[in-house]
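Sharing a structure, written as structure tokens. Questions coming.
Missing here is one protein chain; the remaining ones are kept as they sit in the complex.
Labels run A and B following the written order; every chain starts at residue 1.
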């Protein structure tokens, strides 16, 4: 059995945003056993699982993202939408467009420190759409 | 219900290649509701979802890939197959070997700008094999 739920995330602006509860609050109770998939329908934002306890981690991620995908890399030509556009596509490719999480005993089987994150790589605040799929 | 289809992609050569239609043309009609997974059976190529509208994005990705995984990094020893080999393994690990896409109303639920890409990280033109899995 497989069901989809389309969810709109609020317009966060650039950052690494914890969205675990925001996702769970918008879907029905989880089945006892299954897999939850989150798929993001955008090319300049990604979905990831990472450290949810210390907000400093989210701060530091921004610095590593700039190290990984610097703006104005010599030779790039896709720049009409601004210097944050092409790095956003690169970071979306690195982070990935979906995560898959086991559901055990009616709960997401996340580790002690894990949370679900939206990686928003554009400066502008935009609403983002994700599709939640539950396979049971 | 779960079915697999083994597909051979043409020998593209190094680049970030849009393969959405190429995949869809080689499998039967999609079910009304489900998930489509694409898994690549290679260690120097990856599968990704990214910006499909502007070919400039694919050009710029090549520059970012060289920034992320430069050839001849000091100290590396896996070089017998050429300087493009080890960076290709690294980029395959970063991009990932599979994507999972929701199927809604008989269509891939891709966002407006999303397409499916083969990341081919070796210079030589090689045919690449992917396994399409449909879960419904």
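What we mean here is this: contacts are C-beta pairs under 8 Å (C-beta built on N, C-alpha and C of every residue); 3 or more make two chains touch, one makes a residue touch a chain.
Just so it is clear, the model here is predicted, and its values are computed rather than measured.
Contact with the chain not shown here comes from a single listed residue; of B:11, B:32, B:53 or B:76, that residue is B:76.
Taking the complete complex into account, residues 33-35, 48-51, 54, 56-57, 59-61, 63-64, 67-68, 94-96, 99-102, 104, 109-114, 119, 135-136 of subunit A touch the chain not shown.
Even with one chain removed from view, subunit B keeps its contact list with that chain: residues 2-4, 37, 39-44, 68-70, 73-78, 86-87, 89-90, 92-94, 96-98, 100, 129, 131, 133, 135.
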